[in-house]
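On to subunit A.
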Amino acid sequence: MQSAKRLLPVLAMGMMLLFACQPSGAAEPIRIGVAGPFTGSDASFGEQFWRGAEQAATDLNAAGGVLGRPIQLIKADDACEPKQASAVASRLVDRDKVVAVAGHFCSSTTMTASTTYADAGVLMITPGSTNPQITERQLPTLFRMCGRDDQQGVVGADFVVKKLKATHVAVLHDKTTYGQGLADAMKTRLHSLGQTEVLYEGLTRGEKDFNALVTKLKSIQADAVYFGGYHSEAGPLVRQMREQGMTAPLVSGDGIFSEVLVVSAGGPGFLKGVYMTFGADPRKIATGKALVERFRQNGYEPEGYTLYSYATIQTIAAAIQATQSQEGEKLAQWLHGHPVETVMGPKAWDAKGDLQVSDYVMYQWDDKGKYQEVE
Partner candidate 1 sequence: MTPLLTVHDLTMRFGGVTALQAVAFTVQQASITALIGPNGAGKTTVFNCVTGFYKATTGTICLHDPQTGTGDIDLLEMLGESFRLSDFWRPRTLSRRLFFKLFGGPHRVNRAGVARTFQNIRLFDELTVMENLLVAQQAQVHGGLLAGLLQTAHFRRKEQEAVVRATEWLRFFDLLGEANRLAGTLPYGYQRRLEMARALCTRPRLLCLDEPAAGLNPNETQALSQLILALRDRFGLTVLLIEHDMGLVMDISDHLVVLDHGEVIAQGKPAAIQQDARVLAAYLGTGEP
Partner candidate 2 sequence: MMGTDWRAAFRVGGVALLLFTPLTGLVLAGYQLEWHWQRPLWLAGGFGLGYGLLRLVWRRWLSGAHAFGQRAAAGSTTDPARHRPLWIGLALGVALLLPFFLDKYGINVATLALIYILLGLGLNIVVGLAGLLDLGFVAFYAVGAYTYAFGYHYFGLSFWLALPLGGLLAACFGMMLGFPVLRLHGDYLAIVTLGFGEIIRLILNNWVSLTGGPNGVSVVFPTFFGLEFNRRAKQGGVPLHEFLGIDYSANQRAVFLYLLLLAVVLVMVYVVVRLKRMPIGRAWEALRENEIACRSLGINHVTVKLSAFGLGALVGGMGGVFFAASQGFVNPTSFTFFESAHILAIVVLGGMGSTTGVVVAALLLTVVPEMLRDFADYRVLFVGVAMVLMMIWRPRGLRQRRRPVFQVEPSPQPAFVNPVKKRLRGPGGGHPPQWGFGGKAPNNPPNNRSDP
């Protein structure tokens, strides 16, 4: 009993010491929000986001951090719902006091959340939202690490018309902000090339059976199919096309840029004749190779947006380092004027916050489940 009484103050002292020590032990970290769909139907893209950002933070911290302070990432889940996005955005700004945000993923959530960040003057770089409208609003602190759908659509349409020599092009989309934006860009470009699409329709996200649509494609004798959407629908779609004996090429955008497409199509055998647009493969750029190896050692294939979000964190860190500032407006000003060397090569932005150089190229899948650039 006596000993217990004596122990108590000692214990309390110890606890207080522990708490007191914690902040002074390391420099105040620089907080960066990572916002994306970590739950819900698009969680697979959120996973790519997080992996990339996490790796970037680890690497930067290992190299001594930014301004001598470590980077701390805050994970913010928006489940790809606009409502949650605006809640999460104000939480990042007000509670977590982040310096910058890497995110969001879905174009609709980026639209909602960006006003909050712009209001608070927080730098926001989206690694994956490609809908043109986002930067058309000219928010001063908003940047993109990826291209725009209209750029992608141009590359896609040119490819379909000039390389594939298709004359009956069917344009499909998945009725999401992203997919439909892409399909619209494709359609516009097709028209300016003097072609009219033979079909323009949407399919339902989350479904797996597109046989009826495929039969319809067959009946109108489409000789190329353009699909704006994600791999979870593109996979079954191309499989069912092949199963019904349709050999027409399927062309799509960055949403299917993932080896998961092999799994979602149910085998690599169905992927012959599938094309997609994406930035020049970051895994091939010299600076990225070592990083890719590191990812693979940890048992993770860095695809899709993984390296984009890595580059986003790098960019944010570079801007902070260069300006010695944590004010979003200053960071943004600097980014508008200076190129940044990232894992995906040098990147520079125009006045709207779009990348100055669109580096979309066409990739082709083979029946082994691999893809490479089309010459």
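Basis for inclusion: all candidates are chains of the complex that A comes from, given by their letters.
In this section, a residue touches a chain if its C-beta (ideal position, glycine included) is under 8 Å from a C-beta of that chain, and two chains touch if they have at least 3 such contacts; residues count from 1.
Everything numeric in this text was worked out from a predicted model, so none of it was measured.
Interface remark: subunit A makes contact in this complex with candidate 2 (options 1 or 2, touch as defined above). Residue ranges on subunit A touching candidate 2, taken from their complex, read 38-39, 75-77, 79-83, 86-88, 90-91, 93-95, 107-108, 111-112, 115, 119-120, 131, 133, 175-177, 179-181, 202, 263.
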